[in-house]
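What you see is part of a larger complex, with each chain still in position.
Chain naming follows the written order as A and B, and within any one chain the residues start at number 1.
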C-alpha cells in the first residue's frame, strides 16, 4: 500500500538552465494547492548531504518565474557518488519528514536519483532541465528554448559585423554530444553552414560548399559550430585551415560560451516548467515513483527515470534538409 | 496528369506576424534549390490584382530572417472578394507564368485562397501565420511564439511597477476569439488571474479569488485579460468595478496593443517558418494543392485548406489547471 505523502522535497542539480526557478515555483505552489508541505534543498545533492534544507510556501517563490539560474542553487556532488554520502542524504530526508524527492536537472541528476531510489526505496521524480535538449523521453527540456533565442540573438549581432565587413565568422555554440542547439539556432540565424557532433561530412565538403557560396554571390558567412563537432579541429584551428585554403576571406571566431545558460526564460520555458512542476507533484500523489515527467506532443507524460538517462542522439534529417535548403 | 511547375508565387496577407519574412525566404530559397522560378507578390491579394509582382532569387531574401513584419507587405483586399477582382488576379498570375500560389496568413487569407482555387482550378497552398494561434490543423502558427515572448516581457516590466507600489494591474492582450495568448502568457508572466473568451466564470468568482489572493499575503496582482473576454465589461469598466468592490486596491490598466505583432521573430518561429516554407514548395512539387501546411507533433504535415478555416477554439483544460495552481 502507498504511504501517504505529507511533504515533498525539491532540488536543482547539474548545470543551471533558464526556467529552473519556474519549475521550483510550480512544485512549491502545487504542494500548497494540494495542501502538503514542501522543502527546498539548496545546492543539489551536496546540500542534501549537508542538510541545507528550508521549508518553502507559496509566497517563498514570488517573483522568481522571470529569473534565470536557480535560487536553490546547484552543485555537483562527488560525495553523493559514495554510499556514505547517500546515506547521510537519506537520513536528512527522513529527519526533515520528506516523503518524496523531485530532482530538476539533466542525466547526471537522474543517474544520482535512480541509484538513490533503488538503494533506499525512496520515491524520486525527475524533471528534465538542461539547455542541451539531450534527454530521452521528452520532446523538450526546460531551458532549451531560451538558449536558442539567446544564441540567435547573439548571432544576429555578429551578422551585423559580418555583413558590414564581408567577413566569415565561425561561431561556437554549446553541444558536446548533441547538435540540437547548433542545428536549430543555425537555421534560425540563417547560418550558411552548421557543424554538429552527429555527423561528419568531412572538411572537404565544407570547403566545397564555402566556395560554392561565394560563387553564388554571398559576401558574408556565418558557420555555426557545435562544441563537439567532428571536424577533428578545434574552432581556432578550423578558422586557420579555412583561411589558408580559401582566398579572400577575412575570418573571425566567436565562442558564445556561458551567456547561453543564463537570461530570463522564454514564455515557452516558463509554461513548460510550470506544466512539468505541476505534473511532478501530481505523479507523486498518484503513487508514481522512479519516473521522469516529460512533454510529448504537448501533453505531460511520464517515462521510467532510466529512459531519461540512456540518450541516443539522432539527427532530425528533415531539419537537416531544411538547413541545407534555406542556406542556399 | 499533373502540370509541370515552372514558377511559384508567394504572398502575405492579413495581419502581419513575426516570421512571415522567414517563411517567404524559405519559399524563395526552396524554389532556388528545386531550380524553379519564384515571384513575390506585394500587398497580398490586392497587389495580385494590381499586378505588383517581382521575381525573387536566393539573394533577394538575404538578411530578412531576423526581421519582423513582411517585406512583401500585407493588405486586406475588398476587390478580391469580388469575382471581377479575382479574375484580374488570375489573369496576372497567368501572364506572370505562375503555376501555383503560396499564401501566408490566417483564416481570412485561406478563405480567399480557397475560393480562388475552386474558381480557377489554380493550385493554392496555405502557410499559417498569425500571432493568435487560432488555426485548426496545425499545433502552432508562425508568430505566436514571438508574441508570447513579447507579452511576457511587457508584463515583466509592469510587474516591476506593480511590486514596487503594491498595485493591481489589468493587462489587455490580443485574442478576440482565442485565449491562447492570454492563457500562456498569463502563466508565463505569473499572472494571478486570466480572463479568456472560451470561458465565463462570472465576475463574482473573480472578485472572490482576488479577495482570497489578498488574504493569502499577495501584495500586488496582474490580471491578464484577452480582448474577447466574457466579463461583459471592457477593461476600463472592469477596472472601475474591481476598484469599487474591493477596498485598498490601487488599480491600473495597460492595453498592450500593437507591439504584440512586431519584433524580431524568436528562434522557434524562424525554424517553424523555415520548415513550413520548405514544406509548401515540397507539397506543390508533389502535386498537392488546396492544402495548408502545418506542424503536428513537430512534423510538417498537410491538411485540406478548409480545415485551417473552420476553427473551433477549445480551451486546454490541463493548461487552465496549471494556471490556477501556479497562481495560488
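Everything that follows uses one rule, which is that a contact is a pair of C-beta atoms (placed from the backbone, for glycine too) under 8 Å apart; a residue touches a chain by one contact, two chains touch by 3 or more.
Because the structure is a prediction, the values reported are computed rather than measured.
> Since every chain shares one sequence and 2 appear in place, tell me the total number of copies in the complex.
4
Assume only the chains that are shown with their structure count from here on.
> Starting from the mean Cα coordinates of chain A and chain B, work out the distance between those two points in Å.
Averaging C-alpha atoms per chain gives centres 28 Å apart.
> Where on chain A is chain B touching in the complex?
On the chain A side, the touching residues are 25-26, 29-30, 32-33, 58-59, 62-63, 65-66, 139, 145, 148-149, 151-153, 156, 159, 163, 184-185, 187-190, 216-218, 264, 266-268, 270-271, 274-275, 277-278, 297-300, 318-319, 321-322, 324-328.
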